[in-house]
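Here it is: the structure, laid out below.
All protein chains but one are shown at their positions in the complex.
Our next item is chain A:
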Amino acid sequence: MSKPYKLIGEDVYKNRTEKINSELFTLTYGSVVAQLCRDYNNDYKKVNEQLESMGYNIGIRLIEEFLAKTNFGRCINFKETAEIISKVGFKMFLNTTPTVDNFSADGKQFNLILEDNPLAEFVELPDDNKAVKELWYSNVLVGVLKGALQMVQLDVDVSFVKDILRGDPSTEIKLRLNKILKDEIPAGED
C-alpha cells in the first residue's frame, strides 16, 4: 500500500508513453460519439452500450501495454487496484489522476471522481431533453476499465453515476468488484 504510485505514474507518463495532441484525441472521440448518436437516431441507451463495447475492446488490448510498461504484479487487494487505476492507469493514458472516493466497508466498491475529463473538454450535450438524462458521453471509459480488469481476472461492474455534462456537480465512475476469477488466474503466479 505504501508504494509511491503517484511517482511511478508520473515517471511512466513522462518517460515511457507516446503523446499525441490532446485536441486531436478529444475531437476524434467527439466525432465518434456524434456519429453514433446519428447512427442510432439519438437512441442514447444504444449509444451508451456501443461506447462501452468499444471501450471493452480497447481495454482487453490496452492492459498488455499497461503491464509491459509498469511491470506491476498482482494487487493484494481492491484498494491497491483502485490506487493503481487512478494514479498510474489514468495518468499514463489520459494524464489525469481521478480521486478515489467512497470506499465501501467491504472493500469491494469505490468511486473514481474525474476532476478533469479530457474526453469532454469542449462538449455540451444536445438540448433535446433526452441526452442529459440518458447519454453517458464518456462511457468508453467504463468499457476500458471493465475490459482491462477482466484480463487480469477481476470481474468488475463499472458504470457512470454522475457527469458534469449532465449538470451534476462532478464526474464519477463507480466500480464494484463482483468476484476474482480464481479459475482463470494463470498457473505459476504464487
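Rule of thumb we're sticking to: contacts are C-beta pairs under 8 Å (C-beta built on N, C-alpha and C of every residue); 3 or more make two chains touch, one makes a residue touch a chain; residues count from 1.
Heads up, the rule we're going with is that contacts and distances are computed from a predicted model.
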One chain of this complex is missing from the view, so tell me which of "DNA replication complex GINS protein PSF3", "Translation initiation factor eIF2B subunit delta", "Trafficking protein particle complex subunit" or "SUMO-activating enzyme subunit" is its UniProt name.
"Trafficking protein particle complex subunit"
Going by the contact rule already stated, which one of A:113, A:132, A:151 or A:164 would touch the omitted chain in the full complex?
A:151
Full-complex contact with the absent chain, from A:6, A:46 or A:69:
A:69
Identify the residue among A:24, A:105 or A:187 that touches the chain left out of the display.
A:187
Specify the residue from the set A:61, A:133 or A:179 that touches the hidden chain.
A:61
Tell me, which residues in chain A touch the chain that this view leaves out?
60-65, 67-74, 151-152, 184, 186-190
